[in-house]
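Removed: one protein chain of the complex. Kept in place: all other protein chains.
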Amino acid sequence: MTHKHDIRRLPGFNWITLFFFLFLYLPLIILVVFSFNDSRSATVWSGFSLDWYVKAFANDDIQRATKNSLIIAVCSTASATAMATMAALALSRNRAVKNKKLFGGILILPLMVPEIVTAVATLTFFSAIGLSLGLGNIIIAHSVFCIPFAYLPIRARLEGMDESLESAARDLYANKWDTLRLITLPLLMPGIVSGAMLAFIISLDDFIITLMVAEAGSTTLPIYIYSLVRVGITPEVNAISTVLLGVSVLIVTVSYLVGKKK
Amino acid sequence: MMRLGDMIRSHMALIPAMVVIGFFMILPILIILIYSFLAPGDYGGVKPEFSIDAYQRLLFQRDLFDHMVFDPAYLKIAFRSVWVAVVSVVGCLILGFPVAYYIACQPEERRNIYLLLITIPFWTNLLIRTYCWILVLRDTGLINGGLMRLGLIDEPLSLLYTEGAIALGLIYTYVPFMVLPIYAALERLDRRLIEAARDLYSSRWVALRHVVIPLAMPGIVAGSILVFIPALGAFIAPDLLGGGKNLMLGSLVQLQFSSARNWPFGSALAMIIMAMVLISLFFYARSARKNGGGIQH
Partner (left out) sequence: MTSAIGLNGLQKTYPGSPPVRALRNADLTINDNEFFTLLGPSGCGKTTLLRLMAGFEVPTAGELTLFGDDIAHLPPEKRPINTVFQHYSLFPHMTVLDNVAFGLKRLGKPDGEAKKMAQEMLDLVHLSEFGARKPDQLSGGQQQRVALARALAPHPRVLLLDEPLSALDLKLRQSMRAELKRLQRETGITFVFVTHDQEEALAMSDRIAVMSQGEIQQVGDPATIYEFPENRFVAEFIGDADFFEAEALGGSRYELSNGEILIGPETKTASGAEVTLFFRPEKATLKHAGEGVRGRVSDILYLGNSTDYVVELAQGGALTVRSENHKDGTAIADVGADVVVEIDPAAVRVVTP
């Protein structure tokens, strides 16, 4: 309320911030608005219509791409979250593990390497060992770079957790597995859910790694959209994109709310 | 002294993640390092012959008389990538710093909403968001359409397929990476320091220059690195917004593994990108040690 007289206030910064958010959201607004446009034009409004959504949902290619994207996302999320949870527990709770910094660094390595390098490396590796599992290839590649995204929220939650709760459980005759099952994991769940949701979106949205690693017939939604962008832009792209956008926003908001819960 | 069996058991939970990352990330990177020193296969892939052809190609070409002639084409692409990445960092700074500052000055509840609003676009599909800039920048796009309707111009401005468009796309993509670390650094800043500066005859801007910016420097450096590194190897923005005439390293690499079919060359380029990343990280680590800062996740 009093921030107008805040000693720190710098004039003009509020306008820049406004411009910033407009800049950030303008493309998204155009995208969403024109997906409901009653004509092919992506810049001239002719009236409200759900035609493009109908066309998009009836499209076989889109259905296939969506199915692939979902399968990949679910599988990668499951494996990445499982591995990240185990790693987070080992690094945070296990006193016997030395070199925690080294292991922690390796866990977030996929974040430090530029995506194009990861894409190329994964492609050459699969080709070198002759791995050809169709969607399986993509799932493996996604699992790797989803690990850090799942790991970070889980670790944050674990560090904020009261260690004495686990001591209390052991004091009351719970062995290590019971403590994990009854105390640690239930309390860790918001972090695990947050991590899983992040991993899910990252996998769903991934483009360059998927593009390079995918074999024929393993089209995902982003790859399909890319092909349309090259060929000719139709508002169907707007429609699918808006749906994808809606799903992502929903997941991010839920993940944020879950992460805030004590 | 721990026995091997005990060691394995206590590190058990770490093993799956380590194996997966080691086997599917670290090992592959070593493989492309090796590939960059092999000869290209006839139908793509590689031939098991040692060759420094790939690295030579960066700087030299064979001319009609089979001599090695200096060819700046690829060097230009590399410099363009660095140049555009630097421009993007500067753009992100100019736009991102005031925003981070503004948000840090807001009351607590509002701050979280702003932060959420910044992160939401980040989690949505980059391809789609970049594609929207095509809609805005192209000859029949929003900007040109609007300017022409207002009668300010007769011919559409050539906004798309320029280096500027790429920079805009990169700024758009990575500006949250600049805002968040700077915000984190500013949020920790004790406002009483600013009060002290103002008390000692500094104007707002002088206080900014002499108190705020130096103390926020770890965040500024972290943000710059977080923008620079991905911008170097970016693919989507350069590809969609740059077109064929403004190739950057990312698109060039992808080309080698699709139509150009020169895997060793692509690997060499990827190695160059990695080298640039490692160099930037090295300078970052050195400056972080001097300033006592660090990247906060």
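Going by the order they are written in, the chains are A and B; count residues from 1 in each one.
Please note the rule applied: a contact is a pair of C-beta atoms (placed from the backbone, for glycine too) under 8 Å apart; a residue touches a chain by one contact, two chains touch by 3 or more.
If you're wondering where the values come from, they're calculated on a predicted model, not measured in any experiment.
Note on the chain not shown: across the whole complex it touches A.
The residue touching the chain not shown here, chosen from A:N99, A:S167 or A:S227, is A:S167.
Of the listed residues A:I7, A:I183 or A:L228, the one in contact with the hidden chain in the full complex is A:I183.
Where subunit A meets the omitted chain, the residues involved are 162, 164-165, 167-175, 178, 183, 186-187, 262.
Keep this in mind: only the chains that are shown with their structure count from here on.
On the side of subunit A, the complex with subunit B involves touching residues 1, 3, 6-14, 16-17, 20-21, 23-28, 30-31, 34, 42-44, 82-84, 86-87, 89-91, 94, 96-97, 103, 106-110, 112-125, 127-128, 140-141, 143-144, 147, 151-152, 156, 198, 201, 204-205, 207-208, 211-212, 222, 225-226, 229, 233, 237, 241, 244-245, 248-249, 251-253, 256.
Subunit B meets subunit A in the complex at residues 2, 6, 10-14, 16-18, 20-22, 24-29, 31-32, 35, 45, 95-96, 98-99, 101-103, 105-107, 116-121, 123-129, 131-136, 140-142, 145, 172, 175, 191, 194-195, 198, 204-205, 208, 229-230, 232-236, 240, 249-250, 253-254, 257, 263, 266-267, 270, 273-274, 277, 281, 297.
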